[in-house]
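A single protein chain has been omitted; all remaining protein chains appear in their positions.
So, subunit A:
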Amino acid sequence: MTLLSDRDQDQLQDQAPEVRRNTATLRSEDVLTAIGAAVAAVCLTALIFYWIAPFSGALGFVVVAFVAFLALYAVLLWLDGDGPSVRDRLVSAIVHGLAALLLVALVFVVSFTLIKGFSALVHPNFFTEDLSVTGPLAPLTEGGGLHALVGTLEQIGLALLITIPVGLLCALFLSELRGPFPRLVRTVVEAMTALPSIVAGLFIYATVLLIFGFEPSGFAASLAISVMMLPIMIRAADVVLRLVPGHLKEASFALGASRWRTAWTVVLPTARPGLATAIILATARGIGETSPVLLTAGYTKALNTDAFHDPQVSLPLATFMLIKSPEPNVVARGYGTAALLMVLVLLLFVIARLVGGRGPQELTPRQRRARARASARDFARFQRREASAPVTTPAGEEIP
């Protein structure tokens, strides 16, 4: 601790009260420079487009305007800045421009389908009827996409029935055991994530349909989806399982738990949100795949709830088939099935976020209350035991 002498204290009082300094990185000149450059760029581009050169088109206008903006902005910055600061602002402008372009493009792609599909989705019959008796010229108040929705749900359900147990066990195998065998399996699984989905479809087409003589059906499609989904799920789950902290497992072993107990009570619960995310994201990939289904499921306009016999159509396949029609109403139904598919994926994605959004140590309020109750029960148990039998040290002395 330092004591100030009288003189120091006098000096301090003489000084004016310190003004709070502005630490913001954005100055008002910067904003004005950017606005000025933008206005100049738009005017210059308009001049080029409408008076000087024979250019046209909205996209071209935006691109030329952006390039002009960058050039003008650089000149304006050069007036009161040095090299590094000019470069910094320019890169910042370019990054913002690229990000905005990609974001706008992606949002446009997605909303294009949703908006176009809206005209078919507003009619409730879209969810209750199939297309078996609906002609190509029928209005949107007849027919619907029920057959495709049912097909998608059955096919992805069957595929999950195969992939979840096998995939999770295999991921556990990869993360729990050491040696050359798991390494080999991991390499092969990683290789198979590169399998193009159409080739997976071709494999099932050539084996299940042509060699074993099954007819095109939802089951064959779910097999093709499984072949494609399995490596993706195993790899994602393996990554999640390897992120389980080693000290948790070691603590479990130190308490005398067996490997099986440790996996069941420590590894899997810790990794549960991540595993759920892995499963759900693999499901989202599987649900939207068109090409394996195209080769294996056949195509029908009628509702078919039996996945093992007769062709069964799914949402992406129905979209693919309907969209090629010249009739506007059929095309509108195609947009409707695509929008429905996207809503399904969105739903899966939101569930994945809710389940996997928090880390292994963070708890929901409900889980926290459950932990508190368990802790209170343990405390009561300890107190009861203390009351019934006095605790002693190894030497036999009673603890007061």
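Note that a residue touches a chain if its C-beta (ideal position, glycine included) is under 8 Å from a C-beta of that chain, and two chains touch if they have at least 3 such contacts; residues count from 1.
Criterion: contacts and distances are computed from a predicted model.
Of "Sulfurtransferase", "Phosphate transport system permease protein", "Sugar ABC transporter substrate-binding protein" or "Stage V sporulation protein R/SpoVR", only "Phosphate transport system permease protein" is the UniProt protein name of the chain excluded from the display. Across A:L44, A:A138 or A:L281, the single residue that touches the chain missing here is A:L281. Here one chain is not drawn; of A:T128, A:T141 or A:T207, the residue touching it is A:T207. Note on the undisplayed chain: of the listed residues A:V75, A:L169, A:A251 or A:A302, the one touching it is A:L169.
One chain is missing from the display, and on subunit A it is touched by residues 55-57, 59-60, 84-85, 87-88, 91-92, 94-99, 101-103, 105-106, 109-110, 112-113, 116, 166, 169-170, 172-174, 176-177, 181-182, 184-185, 188-200, 202-203, 205-207, 210, 227, 230-231, 234, 243, 258-261, 263, 281, 284-285, 287-291, 294-295, 316, 319-320, 323-324, 331, 334-335, 338, 341-342, 345-346, 348-349, 353.
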